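So the structure is just underneath, and the comments pick up after that.
Removed: one protein chain of the complex. Kept in place: all other protein chains.
Labels run A and B following the written order; every chain starts at residue 1.
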Amino acid sequence: MNWLIPYFVIVPLAGAFVVALIPRRRGWLADILANVCSVALLVAALVVCVRRLHGVCFVGGWAPPVGISMVLDGLAALMLLTIAVITLVSSIYAVQYMEQFTWKAKFYSLFLLMVAGMNGVVLAGDFFNLFVFLEIASISSYALVGYGCRHEELEATFKYLTLGNLGALFVLLGVAFIYGVSGTLNMADFSVRSAGTLNTAGLVALALLMIGFGLKAALVPMHAWLPDAHPAAPTPISAMLSGVFIKATGVYALLRVTNNVFPPMHVTQEVLLALGGASMVIGVFMAIGQWDLKRLLAYHSISQIGYVILGVALGTPLGILGGLFHLVNHAAFKSLLFLGAGAIEYRTGTRQLREMGGLRERMPVTAATTLIASLAISGVPPFNGFFSKLLIIWAAVEAGRHGYAVVAVIVSVMTIASFMKVQKYAFFGPLNPRWRDVREVPGLMRLALVFLALLCLLMSALVLPSVRAVILVPAVDALRAGTAYAGYLHGE
Amino acid sequence: MPYALCLVLFVIGLYAVATKRNLIKIVIGFIIMENAVNLLLIMLGYRLGGRAPILWQSTAGDAAEFARVAVDPLPQALVLTSIVISLGVTALMVAICLRVYERYGTFDISEIRRLRG
Partner (left out) sequence: MSDATIKRPAVRGADQPGLSIIVRTVTRWVKSFIFLFGIYIVCFGHLTPGGGFSGGVILSCTFILLMLAFGRERALRQLPVPRAAMLDSVGALGFLAVATIGLFASGVFFVNWLAVPAAGVLQRLCVLLGVQPFHLLSAGTLPLYNLWIALKVATSLFLVFTLLAMLRVNYRGEKE
């Protein structure tokens, strides 16, 4: 146990620096090394989830509140599994996609650094380590978004850098307030010390942290960077950003802070419900008018994260279950959508829907997998999106929030409409004569697409009680335990 | 009172980031914000009439006296880390500013703003 928790941070970190040593000519060595690291992470994450290995690791042997601790509970295990799966799929896809860029080793180095940062955020047991790993992941992602250095990427990178750094500074200011209020940085210790009521400074700290993490999670009104950053990044990075980055650094941290560290309060619940609802609506309305495929997908990310926040902010067990289920589902189908859009761009060179047409005949695997992902995100049975959206809407009705339930249904209908448009223009319809000679994407990219499509189908099984108990229920329990998180102060 | 001044400095930096049009001024706004937060962190550890939290051989014996007089060393460690992080981000921002200047010949943000919607 003492070695398993740091393992998730050591392996990608060491991998990143070893890969950075690989010279430009031997790009294939970087491919192998990065994928070996991803597989190693996935195996460890599966073991942790299935055998329910939860616990604490006191770094350096120093016990908290003096020392730094890394906590692995149900929610962390779920996030680690999600990160590991999407990392593996993206790195498989990147083997052939990144051939068009120079010096693959540097790409993989930054990629593994980002994964190390995300794993660290998820495992952090005290605020400052959370901030440090958040910054490691963020800085790597800023560099990765601007990897190609085309003109739109420069502006997107600068905007992303600016707003991302702003979010991180708000988080740091919140951490400073937390230290000033309580004299401790350990999350479990803080939840013990503020067990009564919070004074003004504590509430200000909570507000600052929520703004900072909300900016990282692209909650409306702090979403302005996402529609520019996600399309401009190379496709595997878009998939990682939309699939796990906004969740690990934004949603996870938000959930941890509002449920486990600060006692669950009515006002935070209302604020998160409102922000979630606004995200859902604004995301889908902005998405419908888009003709750039990746920009459309980015706006849908905003909308679906709104669903997740809505589900979890409801506070009921069913709501939290639905929210977390939608979180993992979104990782699967949104990554698949981005990888499919990248496949189209790889072969045809365009992202504009108006320029595509009838690609179903020439790129059958891409068309089929993107169709599966579109059905999943629209909430069509038997794919995973249907079950998670149903759970959220049901939970909203059960909690008496009929307005939010109606909004969720309307947004779902508009999502279906938006993706029908994508399918019609990109894949169905007459074949645009420009694409008459387009071939399907190479083997490894196809493997990644098919794997995620299978996941979209198989993850519906997460609704069954036996499967649910292994993966989702520990996470739900971790959130519902609230300030019992303080038990991690003393180990196990 | 000094804490409020740190927050004023933070807001000044925020104003620079939000309203200035020159990319370099935006970077400077970020530097001001980061320095404000670091200053706040350091001041949280201050104790009136305190000493630096370094244990010399001559004063090693009396741990209680040391704990009574020394300033809190934890925020100092936090600020060191934070300075390194902000160094990395500032370097990245300046590199992007240079690339933008290479491409467009200007630092004016409204000239390079083309993404809409």
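The working rule: contacts are C-beta pairs under 8 Å (C-beta built on N, C-alpha and C of every residue); 3 or more make two chains touch, one makes a residue touch a chain.
Bear in mind the structure is a predicted one, so any value in this text is a computation, not a measurement.
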(message) I'm checking contacts with the chain that's been left out. Which of A:Val18, A:Met187 or A:Leu359 qualifies?
(response) A:Val18
(message) On chain B, where is the contact patch with the chain that was removed from view?
(response) 52, 54-57, 60, 80, 84, 91, 94-95, 98, 101-102, 105
(message) Using the document's contact rule, name the residues of chain A that touch the chain not shown here.
(response) 2-3, 5-6, 10, 13-14, 17-18, 20-21, 57-61
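Convention: only the chains that are shown with their structure count from here on.
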(request) Please name which positions on chain A make contact with chain B in the complex. (result) 128, 132, 135, 139, 142-143, 146, 149, 151-152, 154-159, 161-162, 165-166, 168-169, 172-173, 175-176, 179-180, 185, 227-228, 286, 289-290, 295
(message) Touching residues of chain B toward chain A in the complex: what are they?
(response) 3, 10, 14, 17, 23, 26, 30, 33-34, 37, 40-41, 44, 74-75, 78, 81-82, 85, 88-89, 92-93, 96-97, 99-100, 103, 112-115, 117
